[in-house]
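All protein chains but one are shown at their positions in the complex.
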Amino acid sequence: MEKNSVLELRGIYKSFPGVKALQNVDFTLRKGEIHALMGENGAGKSTLIKVLTGVYSKDAGDIFIKKGDREEKVVFHSPEEAQHAGISTVYQEISLCPNLSVAENIYLGRAEGKFISWKKMNANAAKLLDSLGINVRATQQLASCSIAVQQMVAIARAVDMDCSVLILDEPTSSLDESEVEKLFGLMRDLRDRGVGIIFVTHFLDQVYEVCDKITILRDSKLVGEYSVEELPRVQLVSKMLGKELDDMADIKNDAQEYKGDSSAPVYEASNLCSTEGIQPFDFYIRKGEVNGFTGLLGSGRSESVRAIFGADKVTSGSVKVNGVPVKITKPLDAMRNGIGYLPEDRKRDGIIGDLSVKDNIILALQVKTGFFKPFSKAKATKFAKKYIDMLDIKTASVDTPIKSLSGGNQQKVILGRWLLTEPKYLILDEPTRGIDVGTKVDIQKLVLKLASEGMSVTFISSETDEMLRTCSRLLVMRDRKLVGELTGDALNQTTVMNTIAGGGKE
Amino acid sequence: MANSVSKRGGLSGRLRRMTDTNLLMSITIIVFILMYLGAIIFLKSGFLKPQTLFNIMNANAALIILSCGMTLVMITGGIDISVGGVAGLVTMCCAVYLDYHGGNVFVSLLIALGIGLAFGLIQGYLVAYLEIQPFIVTLAGMFFARGMTTIVHTNPFNVQHEGFVKLKDTRIEIPFLGSVNKHGVFVPAYIEIGVVVALLIVAVLFIFLKWGKTGRSFYAVGGNRQSALMLGINVRRVTFLSHLLCGLLAGIGGFVYFMHVGSGSATHASGAEMNAIASSIIGGTMLTGGVGNIIGTLFGVMSLALIQTIVSSVGLDQAWWTGITIAGMLCLFLIVQSIIIARRKKTNTASAQR
Partner (left out) sequence: MTAKKAGNQDSFLSRLLHHQLLIPIAALLLLTIFNLIADPSFFQITMGHNSDGNPVLSGYLISIIDYGSELAILAIGMTLVTAASGGQDISVGAGIAIAGSVLLRVLCGTNSRPETLQTPVFVAFIVCCIVAMIFGAFNGALVAFFRIQPMVATLILFTAGRSIAAWINNNELPIISEKSFTYFGGYLPGIPIPTPFFIALLCFAITWAVLKFTNLGLYVQAVGINEKTSRLNGLNPELIKFSVYILLGLCVAVCGLIKVSRLSTINYSVIAKDIEMDAILAVALGGNALSGGKFNMGASILGAYVIQFLTTTLYKFNVQSDALSAYKAVVVILLVVLSAPVFRQKISALFRKLRTGSAAA
């Protein structure tokens, strides 16, 4: 074991039925460092974290932790044991109990003694939340907090535990910029106190902003460990992808000015509003156009496209498709009018976990075709195969349950599902969220290709440069209101940021 | 900001801040009190006498205990439909032991506890460690208990054992409460031992669930199993414990039932599991887990019993009315619950997004 390391993993192997998830992976975490764990989806990051925290048991390999001056070989059978050994974890999916109060969630499972003093607990929690600048009452029921606050509570819990190792598994995906800043401040503070932090993220900017070391995994194997200074961005990406390519630059050349189309818009809505608390807005999209909604998380961009698709209850507005007035009150109406929608939350709204890849692909078209016209098995398989090939979906067979696929491949299946319905207008809400860089590029390229073939696409992403690369028109949202529309020369990082932030501030 | 939130008081604000558990429990308590007041005003026949209330408690002490066990399991997100069967088996075993084998009362109590524990242990192990659905396991448990009751002894009979009869007829008089009967003699109000046992259990469990570390982890497990595991709670142990306690309480409840009726019969406590589930739900426990309260359950049982008393004192005493009223009440509470929770969810998400 190295001198100042707090955690070492040596030769870890783990396999699931049909999949080798980890093969001979080493990982070292030193005292007082922020260590990024990078890799494409399916590279084995989550599995490594779960092996380390005792959620999965490893097939082979050793885990060493340092206790005081002594190093110790440990085997964790449950998250509880890992927690006791000083390893605390914040997961991407919030792992708290929604029915309990904020304070209870912070102290659950680690309070002293057999009984709880509510007064003391609430006071401690209030103090902790205050010191971290988290704006929430300690007695509030967790379910009534926003997702970002819940994530911050999870982080507060992890921080408060006397840990030597802190694992943050994509904690930033539901935080807005100021919250991310707050988190980074916290991370630096902990680093200075000597805590080793493992940071899993897909945002390259964040890696370069806060991390000291980077460990890269690819195809369930270790690529290597690097310090941030010696690894430029391009190299990091190429190491993650495993090939020397300059795809990120390539894609920019593909983005072309939208020529315009004189016929009636493919979709046009005026004064559209839903029950989800957005201001009524006007919207249109023309044939072959790619536009996008941008804005901070919670600015109402997802709610807007949900209203277009009829996913939330629409309260007002008139809609025209190809110039003909139509009513869209539920998803099926939208589908019948040639609209497809890839939702933001893949796990909750996108996949049907236990069903096969095939059934997941044909579902939307099948529903559109009707209850009494099921596809034959051969036809369904043909459909599925076509999109598995086209989108390069990595799956053992068409009958594999979709839940056993990696995130990026799941996303591709859902994309295939909507492409199968041959939509005239496709809405993609954060199609690149939580998936690997390679797939991100693939999806952006696909969007541009579809548009050139005449499909209209609305593209939403948290990463502005992705949107700048693909969209010819950006609709900016702020505080649940449509505040601006950017085209042509205005499509640059600075203008977008300024519009999002609002004139009053800057 | 935080201050402004907490200061935005008023009833509606306070209602919104209430946890699901407390809100549902408060509704039950209010409904019970209103029903009782209504009964006093509209049906004067005896509802003013304290003994009427105590009689309801006497008759339902066992159900209170069974419902407490049920609530524990339901809070962790499980269900135990074997409690009625176990209680029935306990009455029969104790009765046979006392009358046919001339045993003593203390040992019969141990038998009751033993049967309950055995059921709790096995069911808990199957549910928690072999991860079999609780519904199926306890369904089998109920089948088994009901069948065993018949195998132990087929025909119902009254227990003649001297010590037991003495225990059974023990009445605890309540000082200063009572009523004057027709002859002008003051008859003090009384309760049976079972009621004391039941109230004691309610008190212990209330403290356990409110302040006990293990008790709180019951809620955590019911709220979200996966999260509870990640938060470092031994989910299996908690699940196991909930079934173990429920089994034990079923044993105690069976013995209390036995003390109330003083006989053994294969039909004793039949349908008690459904009444216990109904009571827990009326008392604000949700079958999805994570929400519930023992005090609420106590009032759930009492409300259920009260409405039955009211219905029969109105003159609707044909057998089918009992079933229909319980069902109607359950239906009403379920719908009210589902509406309240749905509305709260809506306002919560709306306010969370602000």
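Read from first to last, the chains carry the letters A and B; within each, the first residue is number 1.
The rule we apply is simple: a contact is a pair of C-beta atoms (placed from the backbone, for glycine too) under 8 Å apart; a residue touches a chain by one contact, two chains touch by 3 or more.
Quick caveat, the model's predicted, so the values are computed rather than measured.
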{"item": "Of A:I147, A:L355 or A:V483, the one touching the omitted chain in the full complex", "value": "A:L355"}
{"item": "Chain A residues touching the omitted chain (full complex)", "value": "309, 311, 330-332, 335, 341, 343, 348-355, 359, 363-364, 366-368, 370-374, 417"}
{"item": "Residues in chain B touching the chain absent from view", "value": "79, 126, 129-133, 135-137, 139-148, 150-151, 154, 266, 271, 274, 277-278, 281, 287-288, 318-324, 326-328, 330-331, 334-335, 337-339, 342"}
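One rule holds in what follows: only the chains that are shown with their structure count from here on.
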{"item": "Centre distance in Å when chain A and chain B are each reduced to the mean of their C-alpha atoms", "value": "45"}
{"item": "Residues of chain B touching chain A in the complex", "value": "1-2, 5-6, 16-17, 19-21, 211-214, 216-217, 219-220, 222-224, 226-234, 290-291, 345, 348, 350-353"}
{"item": "Chain A - residues contacting chain B, complex", "value": "55, 78-80, 83-84, 89, 91, 94-101, 104-105, 108-111, 113-118, 135-137, 139-141, 143-146, 149, 157, 276-277, 298"}
